[in-house]
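Only one protein chain is missing from this complex, and each of the others stays in its spot.
Labels run A, B and C following the written order; every chain starts at residue 1.
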Amino acid sequence: MLETYPAEINLDRVKLAAVIDALIACSEACTACADACLGEDSVAELTKCVRTNLDCADVCGTTARVLSRHTGYDANVSRGLLEACATVCRSCGDECGGHASMHEHCRICAEACRACERACRDLLAVMG
Amino acid sequence: MLETYPAEINLDRVKLAAVIDALIACSEACTACADACLGEDSVAELTKCVRTNLDCADVCGTTARVLSRHTGYDANVSRGLLEACATVCRSCGDECGGHASMHEHCRICAEACRACERACRDLLAVMG
Amino acid sequence: MLETYPAEINLDRVKLAAVIDALIACSEACTACADACLGEDSVAELTKCVRTNLDCADVCGTTARVLSRHTGYDANVSRGLLEACATVCRSCGDECGGHASMHEHCRICAEACRACERACRDLLAVMG
Partner (left out) sequence: MLETYPAEINLDRVKLAAVIDALIACSEACTACADACLGEDSVAELTKCVRTNLDCADVCGTTARVLSRHTGYDANVSRGLLEACATVCRSCGDECGGHASMHEHCRICAEACRACERACRDLLAVMG
């Protein structure tokens, strides 16, 4: 889809596509992990995990949308949001990582968060 | 991720995963198509397309989230939303389809909308 | 804001504004109620409530966006979404209503859901 954009894109299209894919995968993993936590008998120990998952799902989803837009590009907006997104992915990866040995959904979600954090930081690095 | 949900899921997990994937792909295609339309010189002829893309992106994104939740399942909620989603996918597929010969992003987006509409109707059919 | 739209709007602007306000208020109430449920000691008894709140927040937020758009209006899209939204508001109002005597946030949220369901059905009635 990125190849069909009719004007110039200010970022490397391959790297950009990788970040958008990671953001969408992380958003979906977090939505599913929040719900899986709600389905656990031990939900009372997972309330912080649910909350962080909900935040991460929202922020990754929004960041994917913003990065999917190229018209009237503003580097400050992309950069600020990528930084905020990396922060919430770190927070959610840490939280889910702490439950990974107990819950497979948290293990998978922590991996998605870490991959997404890396992708955001990689893009930030090339944006300078 | 669906396999890690700790309780019963009231729908076929393979079919459900296919619908969620189609919804996420359609939502992303619509977000990108809306922006690509804004980047065209002929944007004045594409304003309805932009609007329908924005609606379809929002509705597909929300439907993907709702279908990713299994705790406290309510078939009426899923069914109503799948019907609304199929309607907006039909509308957006028709609108983008009308520009498909001119704009590659509209052609790809129309395909994503039609695939998503089919996936929604397939799931509705097995829900009874 | 509705008064500044530069072309015709196919629905009564006063009624439309009332529905959009009700949708936004309901979406915010549901987001807050989901989190307040997570903060309760009895969260294990509130997992269905959290889930329904999350669905209702998403659907009301999306419906508010769709109804805030008038360019390229498609009555079928608005109608289908209003029906789906009324269904999820009913579901969430019932669920929160069941906890209203125990939790003030559920009582307030149930009221917001019922007001929103009424607003959706009122608009559907005049759409014919």
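General remarks:
Just so it is clear, a contact is a pair of C-beta atoms (placed from the backbone, for glycine too) under 8 Å apart; a residue touches a chain by one contact, two chains touch by 3 or more.
Given the structure is predicted, the values throughout are model-derived calculations rather than measurements.
As for the chain not pictured, it touches subunit A at residues 47-52, 54-55, 58-59, 61-62, 65-66, 69, 71-72, 74, 76-77, 80-81, 83-84, 87-88, 91, 95. Touching residues on subunit B toward the chain that is not drawn are 34-35, 38-39, 41, 43-44, 47, 50-51, 54. Of the residues in subunit C, those that touch the hidden partner chain are 1-2, 4-7, 20, 24, 28-29, 31-33, 35-36, 38-41, 57, 61, 64-65, 68-71, 103-105, 108-109.
Basically, only the chains that are shown with their structure count from here on.
Taken as a graph of touching chains, this assembly is complete, with every chain in contact with every other. Remark: subunit A and subunit C have CA centroids separated by 27 Å (rounded to whole angstrom). Shown for subunit C are the residues in touch with two or more other chains, namely 47, 50-51, 54.
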